[in-house]
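Right, one structure below, let's go through it.
Only one protein chain is missing from this complex, and each of the others stays in its spot.
By letter and in written order, the chains are A, B and C; residue numbering begins at 1 in each of them.
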Amino acid sequence: MKHTCTLTVRSYECDSYGHVNNAVYLQYLEYARMEFLKDLGFDYTSFRKAGLGLVVARVCITYKLPALYGDQLTIVTEPIRFRGAFGVFRQEVFREKTLLATAEVSWFCVNGEGKPTPLPPEFALKELKPSP
Amino acid sequence: MKHTCTLTVRSYECDSYGHVNNAVYLQYLEYARMEFLKDLGFDYTSFRKAGLGLVVARVCITYKLPALYGDQLTIVTEPIRFRGAFGVFRQEVFREKTLLATAEVSWFCVNGEGKPTPLPPEFALKELKPSP
Amino acid sequence: MKHTCTLTVRSYECDSYGHVNNAVYLQYLEYARMEFLKDLGFDYTSFRKAGLGLVVARVCITYKLPALYGDQLTIVTEPIRFRGAFGVFRQEVFREKTLLATAEVSWFCVNGEGKPTPLPPEFALKELKPSP
Partner (left out) sequence: MKHTCTLTVRSYECDSYGHVNNAVYLQYLEYARMEFLKDLGFDYTSFRKAGLGLVVARVCITYKLPALYGDQLTIVTEPIRFRGAFGVFRQEVFREKTLLATAEVSWFCVNGEGKPTPLPPEFALKELKPSP
């Protein structure tokens, strides 16, 4: 399953090069993952109230072309691994058909002490698993 | 050569988990690279006036432990590759002796059209090369 | 004329209180002013290429109620003063019918040296003036 969402580059996200600053892409990727979760019905509020959290363990992002003020971006998010407490998303940032950046983001589920803990069944939605 | 700089986590850099948000680390790493350049005498203002830029091509960052409000962080930056228009830094984020995150950041030099171009000799400082 | 735009609160915009951080509201207000300009046909790219800039001179913002992750916000922007190089917007942030914040933002137009300069006629759109 591939999830798609869109956003438009805002003025304050651009740095003195006139480009979206490299750190802002990680905000975009977080936004897209949260949209993915929301759209598949993951109840994030209950998840947090249960004392659980989703933590990013690793990000590898390759920047191919700069994004500019006003660009409409599409972010494609696809789970490529999921097991127990741990998963990986592949995420791609496009301006129309042009690929601007590509990333892999590893995450895990933590309990209230910050220790990795398997996602409880009610949150371990099948869409978090990669398509066979 | 390893360059070291320090910063203290600010309140607004922490997200609803009370942790430094994962995107903020990329800001910290950028800060540390700019400090590195400044401390070795790289004249960034002249560099920009010459129509040149430093662009991040790739970041791989592994988050090991969260940083919290008020933490004093040390960032160690070390060039591990440099040739022509292209280089790589290894960067590590510590709280005292504890390693919180480790990253590799690839960069290249671009001209006014955004094309890769070798660093002119006056900017290609020897400290940008990895120690032998 | 009142201009309206919407946005949804993103996870990374919330601080350790779980609220949208007070600085982020200024980003929202900037976003809404840029949308206002775009929607009335102000050619910001040409404006910048002409060496001109829009600079914020003053912001007074009153925070009434916190905005939370996922909130859909509506921002209403209305010019309440405009003359020569200088203008004022009133901006209000709503969650549905609930007013969360209200602001007045003073701005002026600057030339390449950063000096106030009247907006050239092709940019001094009538919609920048308050309704009579």
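In the analysis below, a residue touches a chain if its C-beta (ideal position, glycine included) is under 8 Å from a C-beta of that chain, and two chains touch if they have at least 3 such contacts.
Worth saying up front: this structure is predicted, and the values here are computed from it rather than measured.
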Sole contact to the chain not displayed, among C:L26, C:A50, C:V76 or C:L125: C:L26
Residues belonging to chain C that touch the chain removed from view: 17, 21-24, 26-27, 30, 53, 55-63, 66, 114
Residues in chain A touching the chain absent from view: 11-12, 14-18, 21, 23, 69
Missing-partner contacts on chain B, residue numbers: 10-12, 27, 30-31, 34, 38, 70
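Note that only the chains that are shown with their structure count from here on.
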Euclidean distance of C-alpha centroids - chain A vs chain B, Å: 23
Distance between the centres, which are taken as Cα means, of chain C and chain B, whole angstrom: 33
Junction residues of chain C, two or more chains touched: 11-12
